[in-house]
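With one protein chain withheld, the remaining protein chains of the complex are depicted in position.
Think of it as A and B in the order they're written, each chain with its own count starting at 1.
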Amino acid sequence: MENNKRIYMDYAATTYTKPEVLEEMIPYFTQEFGNPSSIYSLSRGTKKAIDLARERVAKVINCEPAEVFFTGGGSEADNWALKGIAFANKHRGNHIITTKIEHHAILHACEFLERNGFEVTYLPVDEEGKISIEDLKNAITDKTILVSIMYANNEIGTIQPIKEIGEICREKRIFFHTDAVQAVGHEKIDVKDMKIDLLSMAAHKFYGPKGVGVLYIRKGIRIDNLVHGGGQERGRRAGTENIAGIVGLGKAIELANENLEKEHERLSKLRDKLINGLLQVPYTRLNGPTGKDRLAGNVNVCFRFIEGESILLLLDAKGICASSGSACTSGSLNPSHVLLAIGLPHEIAHGSLRLTLGDRTTEEDVDYVLEVVPSVVQRLREMSPLWDDFLKKGDK
Amino acid sequence: MENNKRIYMDYAATTYTKPEVLEEMIPYFTQEFGNPSSIYSLSRGTKKAIDLARERVAKVINCEPAEVFFTGGGSEADNWALKGIAFANKHRGNHIITTKIEHHAILHACEFLERNGFEVTYLPVDEEGKISIEDLKNAITDKTILVSIMYANNEIGTIQPIKEIGEICREKRIFFHTDAVQAVGHEKIDVKDMKIDLLSMAAHKFYGPKGVGVLYIRKGIRIDNLVHGGGQERGRRAGTENIAGIVGLGKAIELANENLEKEHERLSKLRDKLINGLLQVPYTRLNGPTGKDRLAGNVNVCFRFIEGESILLLLDAKGICASSGSACTSGSLNPSHVLLAIGLPHEIAHGSLRLTLGDRTTEEDVDYVLEVVPSVVQRLREMSPLWDDFLKKGDK
Partner (left out) sequence: MIYSEKVMDHFTNPRNVGEIQDANGVGEVGNPKCGDIMKIYLKVEDNIIKDVKFKTFGCGSAIASSSMATELIKGKTVEEAWELTNKAVAEALDGLPPVKMHCSVLAEQAIHKAINDYRKGEGLELWDYEEKDAHEHEHGEE
C-alpha cells in the first residue's frame, strides 16, 4: 500500500466504534456485570444503564421507552418484525408487501414466509430506486397484514416517502415496518409523525458496537417472539441482555443525533463533490437519486465495461476501502438485486462501485479518491474485451 | 451493606468478562472493525480473528471449525436449533422430545412450535432431575425428528447421561440437540464421542461477553435459518458479525478449557462444603444430585416455611448475591418449573436458594455465607405463620 494511506469509504458496511462509546461500555464487562433480571443491588446499575439506553433511543425516534426492544443486530430486528407479525396475525391475513430493493434480511425472511403459507408482493422501483405510492395502494388487498419498506437503501442511498407510506398503512389498518438500518443516526426520524409501527436499527451503522440493534414496536401491536425464552425485554426478546452493547448503542445514537444536521450537511457536500468528480470518467452513471432524497454519505456509480471486484482490489492497493453492491452479498457472484431493480442490465450492474462517507471522511480523502479512481478504471478498461469491442464498434 | 463486603454467588446467571478476554476484544471496536464480508485488506484481520475463534471453539468441543456458528447468545442458539430443525424437517415428521426441566428458551420455543403444527413430549425427571433412558426410548415414534435435552440444568445442576442419549438418537436417526449453556467451559464435552448433533453455548457463562453464543451444527444436518439475510456464517446466520464478541468468546472458551479440571475439583470441594453447611439448618433439603452428576459450582437448597425472594433481599443486605430459581424467571411469581418437576410441593419450592460458585469464590466466601444464611433463615421463619403452625402442630 503506497505510503500507508488508508481511506475508509465503506461506512455503510460498518463503522468503527467511537472511543466515547467504547469508554461508556467498558465498565459493563468487568464491574457492572450483574444480570439485570436479578434482585440484588449489584444488578441495579445494569438495570439503570439499560433504562437509560432505552430512553436515549426513544428520544431520537420519538417513541416511548417501553416501545424499544433490544436485539442482536439489524438482521435479527428485520427477521423478528416480519416473522413475528406474520405468525401472530395469520388469522387476519397472509399477505405481505415489500419492495424489490430491500436488504437480504428482509427478502430472505420473506422467502421463508412464502415457504410457510404467506404471500409476498415485491413492489418495483423506478430508475432512482423509489417505489410508487400508486403501486403500493394497488397492491393492498384485504389479506394484507404488513407492509415493510426500507427507509433508505444501503446500496444506492434512496430514501423512500416514509410518511406517505405510513399514512396509507395506518388508514388501512395494516402494520408498517421500516428497515431504517441505514437511516438511523443519519436522517431525522419521527415514528409518531411518520406513522411507523415497527422500525429496525443496528448500532454498528452509527458508530456503536456490532451485534446489537433495536426493533421499535408500537404499543399494542400483536407480534410473536423470534427468540422465545426468559422474560427479558418485557417477555418479547429472550436472552441475557448484552449490557455493554446496549449501553454502546444508547451512547452512539445520542452522539449521532446531537450532530446530525451539521454532519448531514457536511457529508452531502462531500458526497456531491465526489459524485461530480466520478461522473467525469466517461461512460459512468450515477445510481440512485440526487439531493435530499439520497443518504448524505452514499455514492454509487457504475463504470461500464469493467467489473466491480477488480475495481475494489485495485482501490485497496491504493489504500481505499470501498464496496461493490452491498458487503453482505459480495460472497455471491450475482450482480446486485438493487441495481437490477432500477433497470440496469447485468453487464453494467457488474461494474458498480459504492463509496460511503462518514465522520472521518475529509475533503482530502475525496480529492485522493478522485485522483485514483479514473486511472484504476482506465487500467481495467484497457484489459477489458468489452471496452475493445466498444471502441471498435461503438454502442449498439 | 455491612463493611461493603460483596460476595457474588450467582455465576450461573452470568459471569464478569475476564480482563484477558476484554483486552483481546478491544482492538476490534476501534481499529480492526472492517466488515469481514468485505474484500479490502482492512477486513483481513477481522476475518482471521473470527477464524481463530471458530477454531478455538471447535477444539474445545471436538468438532470441525466449519461446524461452529456464532449467534447472539444462548437463547438464540436454542431457538435456532429447535425452530430451524423443526421447519426444515417437517416433511419427515412433526414430533419433538424434550424434558420438563429445560430452560425457558427451549420450553417456550417448543410452545411456539406446538402452536404451529408440531407435537412435543416433555419427559419427566426423577427426584434428582435426571431423565430415564427408558422413558426416552418409549417416547420415540416414527414422527420424531428431534430430541433436545439439556446438558446440565441451570437451577439444580443435574447433568444428564448425554452420551447414552446421543447413542440412542444416532441409532434411530433422530437429531440430538443439547442446551449446554451451563456446561461449556465447566464440563468436558466431546460432541463426536457423545454423538451430539447440535449444541448451544453462551459466552457469558464462562467469563466471556454477553450477547454472543454458538450453535454447533454437525455437518450435513438440514436446518432452516432463524435469522435470514446476508451470507454471514456460511449463509446460515445473517447479520454483520459481532467481531469483538466472537473474539471474546474464543478467548474465554480457550481459557476456561485450559483450567477446566483444576477448577472443577476446586469448586466441587467448595460446593460440597457449602451444601453440608447449609444442610445443618433444620428443615432444609438439597435439590439436585450430589457428586459428579452435579455441576461443580451449583448449590440449590430449599428452606421450609419461608419464601425465596425475601431470603435474597436479606442476603443482599449482607452483601451476598444469590438467586432463587433461575434469574430469568424471577420476574414471575410461579415457583420454578424445575423444582416442581423434581416433585417438590409448591410451598417448599417457593423457599429455594441457589448459590453458584465461580473462579473468584474462595473458602472464606463460603464460610461467610454459612455464617449469614442460618440467621437470615431464622429471622424469616420468625415472621412466618407457617413456621408458627409447624411449631404448634408439627408436620401433618
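Convention: a residue touches a chain if its C-beta (ideal position, glycine included) is under 8 Å from a C-beta of that chain, and two chains touch if they have at least 3 such contacts.
Worth saying up front: this structure is predicted, and the values here are computed from it rather than measured.
Touch with the chain omitted from the figure is made, among A:34, A:230 or A:358, by A:230. Interface note for the absent chain: among B:7, B:253, B:306 or B:355, the touching residue is B:306. Residue B:386 is the one among B:88, B:286, B:370 or B:386 that touches the chain not shown. For subunit B, the residues touching the absent chain in the complete assembly are 104, 108, 305-310, 313-314, 317, 329, 331-335, 345-347, 350, 382-388.
Going forward, only the chains that are shown with their structure count from here on.
Centre-to-centre spacing of subunit A and subunit B amounts to 34 Å, using the average Cα coordinate of each chain. Interface residues of subunit B, counted against subunit A in their complex, comprise 1, 6, 8, 10, 13-17, 19, 22, 26, 29-31, 33-35, 37-42, 71-76, 78-79, 87, 103-106, 108-109, 111-112, 116, 202, 204, 209-212, 224-232, 235, 238-245, 309, 312-313, 315-316, 320-323, 326-332.
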